[in-house]
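The excerpt is restricted to a subset of chains, each kept in its original location.
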Amino acid sequence: MNNEKLNVIEELESSVRSYVRSFPTVFTKARGHKMWDENGKEYIDFFSGAGALNYGHNEPNMKKRLVEYILDDGITHSLDMASDAKVEFLEKFNDVILKPREMNYKVMFPGPTGTNSVESALKIARKATGRTDVISFTNGFHGMTIGSLSVTGNSMKRQGAGIPLQYSPTMPYDDFVGSEDDTLDYLERFLEDNGSGVSIPAAMIFETVQGEGGINAARFEWMKKLSDICERWGILLIVDDVQAGVGRTGTFFSFEPAGIKPDIVCLSKSIGGYGSPFALTLIDPKLDELWVPGEHNGTFRGNNHAFVTAAESLKYWEDPKFEKSIQTKSELITKRLEKLIQDYPAMKGHLKGRGFMQGVSSDVDGFSEKVAEKAFCHGLIMETAGGHDEVFKLFPPINIDEEGLTAGLDLIEKAVQSAITAMELDKTPVGQ
Amino acid sequence: MNNEKLNVIEELESSVRSYVRSFPTVFTKARGHKMWDENGKEYIDFFSGAGALNYGHNEPNMKKRLVEYILDDGITHSLDMASDAKVEFLEKFNDVILKPREMNYKVMFPGPTGTNSVESALKIARKATGRTDVISFTNGFHGMTIGSLSVTGNSMKRQGAGIPLQYSPTMPYDDFVGSEDDTLDYLERFLEDNGSGVSIPAAMIFETVQGEGGINAARFEWMKKLSDICERWGILLIVDDVQAGVGRTGTFFSFEPAGIKPDIVCLSKSIGGYGSPFALTLIDPKLDELWVPGEHNGTFRGNNHAFVTAAESLKYWEDPKFEKSIQTKSELITKRLEKLIQDYPAMKGHLKGRGFMQGVSSDVDGFSEKVAEKAFCHGLIMETAGGHDEVFKLFPPINIDEEGLTAGLDLIEKAVQSAITAMELDKTPVGQ
């Protein structure tokens, strides 16, 4: 029966599809950190929709609210007309997120995808400064539409554009060169020397932890220094928090511990709460007022189902214990991965990332892909990341309980063992 | 009470918002062709989410299926993993739409917005041909992200990019120059003369009826000739059917009566049925196989709620009477608008468009905007279009009953009268 349905996909869906190739089964149900396929097989989901399901699948409170709303003939689609669902979301977002953090961003609804949020951020930054260039960083990932792709590093994705991608000098992310030198000293030399060939850009855009690029986490000092450089040179700072935001790294915004205040913040993925398409762009009010009404628009910029679930999801953040609990469980992940690396030297692993966005980079060619493959057999869904898929990447829901987390980590260890066996790596422990 | 909620929007939402300025009230409920605001005022909706609500608001069958699916913990978000909702949609789309029309496109899910579909179309066209340029047409509108914006004509939107938009020579749409000459003779001269400065492009992209550009309808002969030119020169043909498709002009695909077979078709807006973000790119299988898996992707390319409602919506098309009924009611709209233009010569009106995508272009500066404004006061929601908002544009749901349609048309006539009075135009009928 499985084959029949997968055949439908094989026959009718475009060959551009990818994840169905790594996880070749048909899913039918999901709840919390669990998914079931049509054969009733259960999976632990440490993928979480690549960060779009930080609260797990079909979270009960959101589900309840959403069903009520639909049954009640609430507005579904409204472009950017006013609906009560939108008003409620805006108030909740302001009360729970912005005000307590003393942030006074304007909230833009740019179309319901991360790339759309990034495109809107680039537009307003260019308009506000009258400059064309936006500095991006090595291994950054910001989306697939031409504007966002121009600030994305991955060469396969860039070549897909079919046209040269412009207006975006790439600078080295934290630790890119791997030397003692700070990559930001380098960057600033380019700004200060008027013969450097790099003009003062409209903005810089970066992720605090690079999800697709290999779970690279920039140091908070690096972020602070970057922010200072931007201020010194009159350059706008854009944080793309699409993947690292909404609690993924331990705080609502991933950049909070760095003590910086970006001019623009891009949010999508989990901001909708339930996995429905949704995105925000947070913009400094001084910049925001430069928009001409409708200068950036889109048919689905008002997805009211997402307004409803998003508003509900923010209740998690009303209680400070929630943030604490993410951080506590993060440490559990860290410790377990450190032990794993130590116990299985054959995989030549390095710990990467921060919070609920950690992973292991293996120096053994193909190893991490093998771990992900084996994990799927054992009933755990997990992705790889990095330019050569050298990282296996843990993305559990941030509201997972300890039991679920441990169960998942156990399966990962099992997958590592299977991968070592399959690749016939040396099982001898270190030092023997 | 109204003011309070609108104040929330004023205070918190970005100044880029636009429709809430034209329709300054807070909507709370909607069903079919009707909407209600928080004060209980009822509106007839001849806007239909700019074409995203062709089946009206909260269509009962889709609503029922959606609620069941949610209650049953069906998969909500799945990137491009396989879900039974996706399989069901693909089968239905193939059975009801593609097969009967002898089309064998591959179905790509490019991220849930029209602009994303266009970006994916441009990518595969460039990849398949190894060329960079894509010819677009005057007053075309294809989206707000940089790739789509490059093939969009509107100067305000283009300037919003903040960077020069490239790789897209613009050619004159049908009737652009207004002379006896066919604009396609002109286009072909540019292709055939190797000194024309225009290289053979990867593709041409066009809308059969230009929604944003002024409800300009190309003749079917023009489309056929364009298709022939593309074939003659080895150029791919992309139809952006995001707004004109899914029955809006009287057939499922707007280009069917022209007897052409585009290489790529972009669908979004009403393809999801219920107003939830969703988009497809239909691609000739020979082109489709050129994709590298994941070469174009996006977090929300699998919006399962939309799979469910989209599959349900296609049932409308199983019965050939549905298409007939759209066409019958289209004639009713045409006749009524023709009469309106005749009866109110002061508005200097011209009939525009096709099917359920008709409007009136007025030569009187500001008149159409005034009609839309008055219509809202009288309880009808309607948009303007064109470079100077010179067209008022009727977008009723395509499944509206005659009674609803007539009620809406009556309100439009009332609005026209009010506008004439407000602008102090001559009310004398023609010939007197």
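Which chain is which? They are A and B, in the order written, and residues in each are numbered from 1.
Criterion: contacts are C-beta pairs under 8 Å (C-beta built on N, C-alpha and C of every residue); 3 or more make two chains touch, one makes a residue touch a chain.
Keep in mind that what you see is a predicted model, and the values were worked out from it rather than measured.
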- Start from the 2 shown copies and tell me what the total comes to for the whole assembly. 4
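Methods note: only the chains that are shown with their structure count from here on.
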- Roughly how big is the turn, in degrees to the nearest 5, that lines up chain A with chain B by CA atoms? 180
- Message: Quick check: how many Å separate the C-alpha centres of chain A and chain B?
- Response: 31
- Note on the structure: Per the touch rule, the chain A residues reaching chain B in their complex are 5-6, 8-9, 12-21, 23-31, 35, 38, 49-53, 57-58, 63, 66-67, 70-84, 86-87, 90-91, 93-94, 106-109, 111-116, 119-120, 122-123, 125-127, 132, 143-148, 150, 156-157, 160-164, 166-167, 202, 242, 268-269, 274-277, 281, 283, 288-289, 291-300, 303, 305
